[in-house]
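Questions regarding the structure given below will be posed in turn.
Only one protein chain is missing from this complex, and each of the others stays in its spot.
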Amino acid sequence: MKALVYHGAEDIRCEQVDDPQPQDLDSAVVRVTRAGICGSDLHIYHGHGFAPESGYVVGHEAVGEVVEVGSGVRRFAVGDRVLVPASTGCGRCLACDHGHVARCDNGMMRAFGIGPALAGSQSEAVAVPAADCSLRTIPEGIDDKQAILLTDNLPTAWFGARRAGIEPGDTVAVVGLGPVGLCAVGSALVMGASRVFAIDLLEDRRRHAELLGAEGVGGDDTKEIVLERTQGRGVDRVIEAVGGDATIRLALSLARIEGSVSVVGVNQNPHFDFNMALAMVKSLSFHIGLCSVQAELPTLIPLVLSGRIDLGRMVSHRFGLSEGAEAYRLFAAREDNVRKVILDPTR
Amino acid sequence: MKALVYHGAEDIRCEQVDDPQPQDLDSAVVRVTRAGICGSDLHIYHGHGFAPESGYVVGHEAVGEVVEVGSGVRRFAVGDRVLVPASTGCGRCLACDHGHVARCDNGMMRAFGIGPALAGSQSEAVAVPAADCSLRTIPEGIDDKQAILLTDNLPTAWFGARRAGIEPGDTVAVVGLGPVGLCAVGSALVMGASRVFAIDLLEDRRRHAELLGAEGVGGDDTKEIVLERTQGRGVDRVIEAVGGDATIRLALSLARIEGSVSVVGVNQNPHFDFNMALAMVKSLSFHIGLCSVQAELPTLIPLVLSGRIDLGRMVSHRFGLSEGAEAYRLFAAREDNVRKVILDPTR
Amino acid sequence: MKALVYHGAEDIRCEQVDDPQPQDLDSAVVRVTRAGICGSDLHIYHGHGFAPESGYVVGHEAVGEVVEVGSGVRRFAVGDRVLVPASTGCGRCLACDHGHVARCDNGMMRAFGIGPALAGSQSEAVAVPAADCSLRTIPEGIDDKQAILLTDNLPTAWFGARRAGIEPGDTVAVVGLGPVGLCAVGSALVMGASRVFAIDLLEDRRRHAELLGAEGVGGDDTKEIVLERTQGRGVDRVIEAVGGDATIRLALSLARIEGSVSVVGVNQNPHFDFNMALAMVKSLSFHIGLCSVQAELPTLIPLVLSGRIDLGRMVSHRFGLSEGAEAYRLFAAREDNVRKVILDPTR
Partner (left out) sequence: MKALVYHGAEDIRCEQVDDPQPQDLDSAVVRVTRAGICGSDLHIYHGHGFAPESGYVVGHEAVGEVVEVGSGVRRFAVGDRVLVPASTGCGRCLACDHGHVARCDNGMMRAFGIGPALAGSQSEAVAVPAADCSLRTIPEGIDDKQAILLTDNLPTAWFGARRAGIEPGDTVAVVGLGPVGLCAVGSALVMGASRVFAIDLLEDRRRHAELLGAEGVGGDDTKEIVLERTQGRGVDRVIEAVGGDATIRLALSLARIEGSVSVVGVNQNPHFDFNMALAMVKSLSFHIGLCSVQAELPTLIPLVLSGRIDLGRMVSHRFGLSEGAEAYRLFAAREDNVRKVILDPTR
């Protein structure tokens, strides 16, 4: 089958690879009908990935149809239309029962397509271990574009907003308006934020956030504008959806006393320069982390189904698998007002 | 001055009464620019009020201007534009500090205009005890109509929704779409409800709820419709905003297993027939109660200011004080697609 | 095998019945080493049970050893020492994944031994449907007596305390000091109650509650004593662990303004006389319901293991199965300072 394979910095190619093989009786194989490129895939693309190796199939956002199930799979059958969320766990512990694969009691949290251990889903098909724990049925009424955003971006944004502790009436800032940031804007509004400041250097992205109900802010005086609009106090909650040192520092500067900052952008700096003196005076709460997609879906699916979270504006580009290299290039370059890029392996 | 005085069932008259006298140095006098008629005023109007006496000035929703302050008042000065919320407390205990006047530690919770103890505010002016605890400044950007709804209806609806425990993604039913019910629809949506079923016999009221984002349901098969739309499970949370025995029973029937019912309608039946067997099988939570307006305002004011809670459609009628009897009659009769009725003592 | 069979009011007999047959491949059979008699079994004993039939095996609290598993059972093997909690669900829905069998999405919540549908566990062995969902492993360090209390009484008490909303510093009253009530005392203290008023007519039961850290109160002036010790305010949270109309009414009278009452005693009165006027003035929250044992165990097992919840004093009597009739009689009569009665089918 065809799949996108990582071969080194800026070198992702569409190639012929072996068909996926289920690892055991609890596994399934899903024929991929749509796959997403995630902002965290760009870390790999730029050669700053999560594994030292190359030569593996990338991608951790997929929607498709079950084409094979092991005899131990109870909840899915051939023909089911499913989400393949970004990661999975052992499938047998209490944490996995609750969908919290990131804290799997058996330490078996695994993400697709971030190294050779588990092949990714930017491919015609993907093998899914612990299928009952991994997969989720896509309900009638949710289309492929919405489903792709439910495999990672929206749950990650929601998780970040939830950990930030957003309560009705709060003022919120979202730093970075890529797909996760835009989802964070929508999440904050559903949680009852009175105002959301949507911060990005790109005007097009700010305009999309404004269509969702946010106030766009950008440029060098971002901090001053946000402080001024909050009577000098800063915002109650900040969601950082970039992962850069500078944007995290901006986020910390925007929070009010006893406010919180929740980082969902990927930052792998082992020596981030953190200002404890400032954090103490501001009594900050600082949340960093990885979402367990399966744990957030029971809340998010009804919100997407009823239209309370509008994902209609998120996807800006669609490519075939064979155009994968170009898709990555364009997304990395932020060209053509790109927001979410989707790959269509059926094309 | 002129004021509306209760003289018995269906007999509320606009009369000349003595000007308000501050009781002590902690009191203020507010010249009323707008007063609301609340659904609970209809209990008094129909002769089922909260005190046996008659001859007192009614009304507990007022907006106006401070015209006199005692020397003990710290936070308000003559000329301030203020809300006069429905009730107040001692003003010196911890509960009052937090705005929770309903559970005043000194047992001094008092509502305006529900008996002779504290004259009401459907009048040209009202004396306000414990003014620092009672009053709230109206921020720039909130108009008189919005302000009137902030004195009781919206905080009551919000309190009910909050106690129902609405969380993002929940399905919600609101039973009764008078002003409090419409505010409850808006509150549930701001709290993240995925769907709100807005239940009333009057089509015009359902239509207003639909404009806010709810799904109108009415008629004899209300229960069946709601169950069908929730896959037979019932809704997560129900807010009852009527106070009738039958509507409370309907509310209880709509809740799912481990769901909750929050009654904000006034029901004074000391022998309500409660089905414990059903409540046990459904593991229900049943909340009944009176809102401390002051405790809800810090959350609600930013939400009204930013437009997240839209009160624009609430007020349907405005009358002068001298037309008070007609205002009550029309509101009680639910004539002319009435929603919220406001009195204008300056007219 | 031998089992206790219900034959009508006050007529429970130890008889020879067929050995348990697993219903399907997801079932297991557990050899019972200890079984508990629950307060709710007394409803059956007195002829006020949950099913009209007789002739079924009773009991829903069991500890034992897995002796047979269907091929669909993943988490348990022959020889495992297990808890058999009071009820189970379909085992395949999201609610069941979270242990919330009482709100099983497929409406398959079933309790053991309360009718002919699912044979009880006061027997030498019991068939357990949906074994992966039903059973829980007993960790090293928890003995049979503790384990029996974990199958129903302690989780029920904890659930009631949790729903009452106990927070650190709260004052709490527990009405009724049978095994569930004593567990509720311990639960309230672990949740941080500053004071627990333990209410029962029997002095011996009050004394046991006092050993746990509560203040015993009994007799006709219970309400007055509790009000006096709370400066006339009433307690923050009340747990009712009897299920009688009078005790529920007492519970309602003890709660402070904006307090809560959580009923875990079984009351099946379809016409409970509920004072809405009082509930409104007091802004009460009233919780009624059935516990999903499996959902509470992840919290409770560590607390029992570390000794924070001390179950050592709970069990007062142990009988063989053949003495079952006498065990029921004594427990129903509250004779001999009885607290928890345990049956030993191995004797």
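Chains here go by letter, A, B and C, matching the order in which they are written, and residues are numbered from 1 within each.
Convention: contacts are C-beta pairs under 8 Å (C-beta built on N, C-alpha and C of every residue); 3 or more make two chains touch, one makes a residue touch a chain.
Keep in mind the model is a prediction, meaning the values are calculated, not measured.
The chain omitted from view is touched by exactly one of B:His7, B:Arg74, B:His271 or B:Arg347, namely B:Arg74.
From the set C:Gly192, C:Gly219, C:Pro270 or C:Gly312, the residue in touch with the chain omitted from the display is C:Gly192, counting the whole complex. Among A:Ala28, A:Ala214 or A:Leu284, only A:Leu284 touches the chain that is left out of the view. By the touch criterion stated above, the residues of subunit A touching the omitted chain are 100, 102-103, 105, 163, 233, 248, 256-258, 263, 266-290. On the side of subunit B, the interface with the absent chain consists of residues 72, 74-75, 92, 94, 97-99, 298, using the contact rule stated above. Residues of subunit C in touch with the missing chain: 167-169, 171, 189-195, 298-300, 302-303, 305-306, 308.
Here, only the chains that are shown with their structure count from here on.
Averaging C-alpha coordinates per chain places the centre of subunit A 42 Å away from that of subunit B.
Centroids built from CA atoms put subunit C at 41 Å from subunit B. Within subunit B, contacts with two or more other chains are made by no residue at all.
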